Structures are given as C-alpha cells and as structure tokens.
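A quick write-up on the structure given underneath.
Missing here is one protein chain; the remaining ones are kept as they sit in the complex.
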C-alpha cells in the first residue's frame, strides 16, 4: 500500500509553494483584481522558467516529462496562492486537448510554446447560460471557417489560441460536435472582456465571424474528447480547489487564535471551534478523494471517470465551504475589501463553475458509479 | 390581518392538551409500544367522549360541526402526546374520504360511528416498496369483490373498515383507480400484523381474497379523490408533527438545563445552545407553514395544494430534526429504552412515511408552485 | 383565520393609498423596482435630493415616522398602521434608506433619554428628513463584543464640563452625509466593561472628526470608519447618566435587531423565476427533479418566514407584542440567500461567472447576492450571536461563561499570544 505522493513529488510541490509564496503574495493577486491587466505576466514567465507549465508535457515536446502526480501538486499550490495566471486554461485544458487529440504537427507546433509560456491556450465552450450539453453547442465550422459566439472564456482576452467546440452543420446530437484550433490574434475574432465574480482571473466573450480554424482531432469525435479531457482537468482542478480550501481554513484558524472577544480568543468559543472542525472535515474528504483521482489519472485506471467526478464534487464542496466560512469566522472584517477573505470566496465560486457546475458533476458521479456498478 | 387561531379555538386545544397530559402520559404510549395491544382502547373511548373524534364532522352526522382549524389544534395535541390511537387513520383519513366521496347513505352509516369511536376506519394504499403512484395500484375489484394485498396499513388490525384503492381491470393509468369501502371483519380478508419502526402504532398487512367491497365515490375518480383527501390530511398531519417537534424541543431544552457536565449545565455550551436554537428555527418554520396550510384548508383557498405541501414538507423536516437532535442532546441516556427520546424519534420517522414520503411532497410542492406560477 | 384588514385598518389603508397615489414620485417607480441590495438604480437624478423631497412631503402631510407622537413630527399611529403604510408605500419606501438608522434607532433613543427641549429641537427635523442621523457604536476591536469598545470620553481640562472624545468607530452607515450621530464611549476603564460606558449625541461636523469610507468585499462602500481626535461634546448632549451607556445603547440595539430581522429577503422568488427560464441537462430547470428537490427546502423557508411575519402582524393588529418567533428572520434569510445565490450560479453554468448586469441572467442579481450575502450573515449580529440570543432569550438557556464579566476593562486581555 503506497497511497501517497513520493518524497520527490512532495519536494517539487514544496518548491512550487516557496516560489509562489515569494512571487505571488496576496498583493500580486490584488494587482490583477484591481488593476487593468488581466493576468500577472511576470509571474507567468517565472512559472515557465521553473518548468511548472510543462510538468506533464513529454520532453520531446519541451516539457519536463513528469507524471500527472507532479502536476496535481503544482495545481494545488496554484490554488493555494490564487495565482492570477492562465494556468488552468493553458496547462490544465489547452495542453490536455492537444495531448489527447492533437496531430503530431499540432503537438510540435504548440506544446513547446505552451511549456515555455510563450503561447497561452484556452477552451471556448459555453454559448448560453445553463448546463453545457451537446445541444447547446451551435457554433458552426465549415471549410475551415468558424462562426459563433462563446461567452465567459477564461483568459479569452490574452490567449494565443482557443480550442473551440463547434458543428459542421446545425444539429443537436453529441456526434455532431467537433473541436477546432483557432488563433485568436487572427481575422474574424472579436474579444470582449467580461466582468466576473473573480476579476483576478480574466474572462472574455469570443465572437467568431468566419474565423480561420483548423480541426483538432477527428471530426465528430469532439464531444467524446471533451469528456475525456474534462475528466483529467477535473482531477487537476480539484487539487487547485484543495489548495485553496486548505489556505482558507488556515486563515480562519489563525484569525480565530488571534482575534479576542469577551476577553478570550474567539477560537475558544465552540461555535467557532466546531465551524473550523467542519471545515477541516470537508477539506480532508476533498484531499482523500483528490488522491483517489490522482491515482486513477496517473495509472490510467478504468475508474478515472468515477474518481474524477468524486474528486471534483468533494473539492468544489470543500473550497466553497471553507472560503464561505472563512469570511464568517472573520466577521465584519472578513467582508472588507482590505482583508483577503473575499479573494478566496471569489475564486472558490469561480472554480465551482469553470469546467461545469457542481450539480452536473454530482449527476455524472452517480451515473458513472452505476455504469461501473460499484458503490465505492 | 388575523392570521391566528381564535381564543375559542385555542381554548379547545388547551382542553385537549390537559386531557391528554392526564390520560396519555408517556407510560400510556409505552404500554402499547411494549404490550400486546395495538392501541389504547380506553384513551380512544375517552377521546370520543370528549368529542375530539368528530370535531370537523357536521352535526347531522354526529360530529361537533366545528371547522378544520379546531381539528388542526386537536391533531397538534395528539402529536405532542404521541397518542397511541388510530386518530390519523380514522379521523384524518377515513372520515375525510367519506366526507369527500361518500354517498349520503355511506355518510349516515359510518360518520356517526366514526365520531363516536365505535367504528375505526383506515386507508389501504401501498402494495409494494417505493413511491405509491397509479401504476403501483394493482389490486382488482370486480362485481363488488376485491382481491389484492396492501402492506403496512396503519391500524389495519383493529380497523372496522378500510378505504381501499383498486382497479376494475389491470392497467397503469390514474383514471383506472377507484376507491372501495371494505369491512375488514367480513369474509375474504386476512390481517397480518407487521413489526414497524414505531410499535406504539399498529400496522398490518391486509390480504383481500374476493372480499365484499362497495364503491366509494364515482368509479375511475379514485386517484383524484386520493389527491384531494391527501392535501387535507397533509395539513392535519403537519399539525400532529408540529406538536411532536415542539415537545421534543422542550424535552431537549429541559434536559440541557438540568444535566451538568464539566461543572456547568450542558445547556451553557454553545454546541448545545446552537443545536437547540436550530431546532427552534425549524419548529417555528413548520408552525408558520402549518398556519398557512390551516388557513387554506379552512377557507377552501385555491392555494390548498401548494399550502398543504409546504406544511407537510416543513413539518416533516422539523419533527425529524427535533426528534433526532433531542436524542443527541440527551447523549447516551437518550439512547436508552427507559428515556422517552426514542418514542419521538420513532414517531417522527413513522409520520414522515405515512401519507407519502418527504421527497414525494418536496417534488409535489414545486410542481404545484409552478402550476400556480407563484413563488411564495 | 383571514388576511383581511379590520374595519379601522381598511379605512386607514384607503386613506394612505389615496395620498400616496396622488403624491408619490411616480417618475422614480421603474428605477426603484430595478434597485436592490441597498443601491438605488436611479439614473440622472440625485437619490439624496429625491429621498429628502419625498420625506419632507410625507412629513408635511403627517405621513412621516407614523408611530412617533405628533409633537415630535409623527402621527401617533398604531404599529399595525405603520405596517400598512409600509405595504402601501411599496417601492417608494426604498427612498427612505438613508433615514432608517435615524428613524429606527437614534429617534427612539432620543425619545427615551433626551430632555424635552432636545426632543422638540431634534426629533421633528429628523422625522422630516431635514437632518440625518447616524449611529456610532461598533469598533475595530469590538466585533460581536460590542461592549468591548475603547473610544474614550474624558472631562475637558477646562471648567466647561465638556467631554473630549478620542478613538475610532467602524461600520457607521451614512456617516458621510449625517448631520448628527449618537455615540457610545468609555468614560471609566477601571470598572467592568458594561459599567464604564456613557452615551452622547453630537454634531457630525464637530472639529476633530474624520470620516473614511470602507470598501467592502463586494466593491461597494455602504459603511465608514470614523476617527475622533479631541472632539468636544457639551455635557448637555449626554444621553442617560454617566456609566449608563450600555443600558442606553440596548434601547438602540433592540430596535436595530427588530428593523433588520423583519421581512428579510431569501432570494427564493428570484430563484424560482430563474428556474422557470433556464435549462439543465434534464430540460427546463423547474422540471428537473434534482432542481425541484433542492428548491423545496428553500421554498418552505421562504413561506415560513413570510407567514411568521403574518403571525407577528396579527399580534400587532390585536394590539399585542409579537412573539419571539420573529428572531429567526435574519438567521434563516442570510444563509438561505447565500445558498440560493450559489445554486443560481450553478444553474447558469460557465455563464454564472459573469457579473455584468447588462449581460448576466436576472440583471446580475444572483452574482450581487453571492457577493452581498456574507455581510447579511454578520451585520447586526452574526449567525452565531443570533443563535445565542434565541437560545438564551427564547429558550431560556444559560449565557456563555463570561471570563471578562467582573474584570476591570483595562485588565481584560486584549491579545491571545
């Protein structure tokens, strides 16, 4: 039984934590939250120099060629630091789409640039409010020209290219969905920044008007690829959420120890103690489910779809729970702009929506459990 | 604005409370729970003498001819006292079925005997585990002979007659369901007592083999009648649950004030205080929703279906919540047979299932809200 | 049991409705209906000017602070008449936001502790909105421990009998536009904390007062920090005896909990409306059994609060005091609104991240709820304080162990480490 990260893997995670503690303090997150820029370009370059952007990219394509386990630990530190960079879009999604469906030429063209941070990729998916299902994908792509509108695309304003889900002809079925790679700097693309609940991560509407697009993966295999890549991204994002949950819990604990009321630390009141204990419980459940997902992802186990959903559901619940109650423990001060509590609250709710809602994943988890006819 | 019971109505409720406090202490509930008898016959006669069994039955049929508001308050006291009598079966269901669908002859024949307690009625409904829907009603009734098996019929062992849902011919649709009145003492009826989670209320399986049955209400109108009667019973049962929730909360509060630990009353610990505060909150929400239902029931308002579901959902949640945490507040002693906590826990879970489960009512509530396109 | 007015109530309602129809600023109606969460969506007009104009008009016709005595600018109405007026005033009531604290908390305190001359001088312009009042109680070190305040008031060195105030207050709504404020200070740090407090009222333009807006987590600024440096207050502006400040402030706080607790919004009607318009993977949200099972619990909380309010109104209508059941309002509404906001985002999927009112579903109402609801769970008593209040005042459970009860304030530990 060795259900644990190796010492080398942990060492890499510690290195990332130290680096981010130094280069990405809350002030750096606030700079993006409050400023005109939509990401921290210097931090992004630094992370690239550390090799963190190409952890799981094979060496031939310019990556470190390490496993997903290392990438999980890097993602956890990104979440803990609320890093205001396109990590989830470019590393957890765009890179994975290329690895999963890209042609050799596309991999050679893009993976090295993604690993070096020179190129930023993202995934353009939702077209309207509500759950994203095959029938909601109505963007059209014919003769290499893509037309349609995608909303709230993470890092849409700064991305070099986007993986875009579209159809060859109007329709509703999953088999009609194909993926395309569209360079966002080119013609026929209009990017419109959109205000979101977490301005520390930029989002934009992408309007495509006969924009040049090349196919990514086999035609009509788009939806299957999306599901495969989302399972991987779900595990990796879960670690981002786990990192955020742990940090929010630590903040609340530290404040409860320092803050005095009625002549005693507020952390000596059972109402606060038990609130924190419950936060610890959900953070622990999330981490253990995350390990389950990491194991399935790294070993390519058949349980991956179920393990990914478990990790995603537990991590989303934990980060939202810990970020929400971190504000409650801080009381009025927790609701000030000056305190950092809202940074975690914003991010927890953003990550709960990126990659599909909690309710969608809850439904998927049980559907998949049933498919495997296993109940944990 | 007069959203309150009148002083006369409250006086009747107080009278019932005093009577039950005297005639139905926990020891009376235990006598049925632990003994061979399936109900407290003496108490039943006493309640009849007080007129409590015919509160809402019109005077021409031997009742007091009062309104449903009075009946709500009587039901509340029955719930508070955990009265081990067939009140819910005979008064809240059988009587209502006769009032809603009975012929003049049937009313004259049965209502006076129900009001006097001389006859006990019940409703035989479920045939298999799971939600009861029209398609699960497969008992057959042709040429006045009914054949089929109904399980877990409340008071099935002692009831004089049962209202039985059946079909004229095999089928699945709601319109195929008709209601019948079957005297259980007659031929073709086999009653088998069934152990339940609350032995203070008797349940039995009723097996009908070509048992003589007379129609109750128009043929094929059975399902519609059931829904109409269940809405009324839902409001009345909600008050039974509200009474039980209030009593469980009082028990927990009193114990928290008396029980000492660590040199102080356990009620001085925030963990206990806040548990009790949350119980008070759900009990209060249940009571206010109950008032809403009582108003709709008494005034015959068009909101009744929605109000009944609101009352039922809130009351079921509150009684289960208060009964469960009453045990938790009592700690180990709360799990002894000698303490009364389990009597309320058992009843709260029994009442959550009689009349259709919480999840069924939750679904109905929103369906009905949508129908009225009103959101409270 | 019925929702009808009594004969007297019906007459009053008709009179109120007639006057409102004839006099309300109907040109603001649309904007007021679109407003929410404390910010008025009134384009092209000065909300403060409109608010003062409407309040002055009401006062002139005898419709201001209805439950106050006539001689102080009120109407001498019954509590139920006040409620009926609120129902009839409807959205126009939102204009009165800037007066809530003055009318709801400062007024009653003056009524109870000011001299007759002071009442005749200050209450009528307060009622008419001509002068605005604020409340200066909370402090950075205080939080839920209100009585732990540190702002000092000391007798001036001269023989004037005046007091000199030094310290800082926080969470003061409307300080920037208030003419006067009521202020609780510590006049004796050597006695237990509840015993050394004294209440004053003061001119908010007094020299030595500095007001700084607090930027909130949701980006708005509804509150201020107020700094006091040798601010001079005549002893005549003391409310209650020296050392009685806690008793005096309880008058104010009781009124605060009442006004905040009643008629809290849960966001359920808005959510239900969204569910009738948005799709999940299983079709229209309201037709999705998974959605319905979640909606039901919130639905009965919303109706539960609504009819709990009706029970209170019935008590008022009978001339009785409402029962303790009203204390559950904010405790239920706050967390429910937060849960509802999160679920509404969930239903919107990726689009749920968009907060721009011009693009987001329901004009970004749920994104605003998401960011505002954490404050609801804290302001005017945290969820935890409210549970304590219910446990102690309603259920009669013992108070928390108080280690600072009989300790001189200046000997209460102020740091944990």
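Going in written order, the chains are labelled A, B and C, and every chain counts its residues from 1.
Keep this in mind: a contact is a pair of C-beta atoms (placed from the backbone, for glycine too) under 8 Å apart; a residue touches a chain by one contact, two chains touch by 3 or more.
These figures come from a predicted structure and were not determined experimentally.
Peer 1: Who touches the missing chain here, B:45, B:113, B:220 or B:324?
Peer 2: B:324
Peer 1: Thinking of the whole complex, not just what is shown, which of B:294, B:350 or B:365 touches the missing chain?
Peer 2: B:350
Peer 1: Which parts of chain C are in contact with the chain that was left out?
Peer 2: Residues in contact with the chain left out: 282, 288-290, 292-294, 398, 401, 403, 416.
Peer 1: Since one chain isn't shown, list which residues of chain A touch it in the complete complex.
Peer 2: 1-6, 69, 253, 256-257, 264-265, 267-268, 270, 272-274, 276-278, 280-281, 284-289, 291-292, 294-295, 298-299, 310, 313-314, 317, 359, 361-363, 365-367, 369-370, 373, 375-376
Peer 1: With the missing chain put back, which residues of chain B would touch it? List them for me.
Peer 2: For chain B, the residues touching the absent chain are 125-126, 128-133, 151-152, 194-198, 203, 257-267, 269, 271-272, 320, 324, 327-328, 331-339, 341-342, 345-346, 349-350, 352-354, 356-360, 363.
By our rule, only the chains that are shown with their structure count from here on.
Peer 1: So how far apart, in whole Å, are chain A and chain C when each is placed at the average of its C-alpha atoms?
Peer 2: Roughly 39 Å separates the two chain centres.
Peer 1: Going by the contact rule already set, what residues in chain A reach two or more other chains?
Peer 2: 269, 271
Peer 1: What are the residues of chain C that contact at least two other chains?
Peer 2: Expected reply: 384, 387-388, 400.
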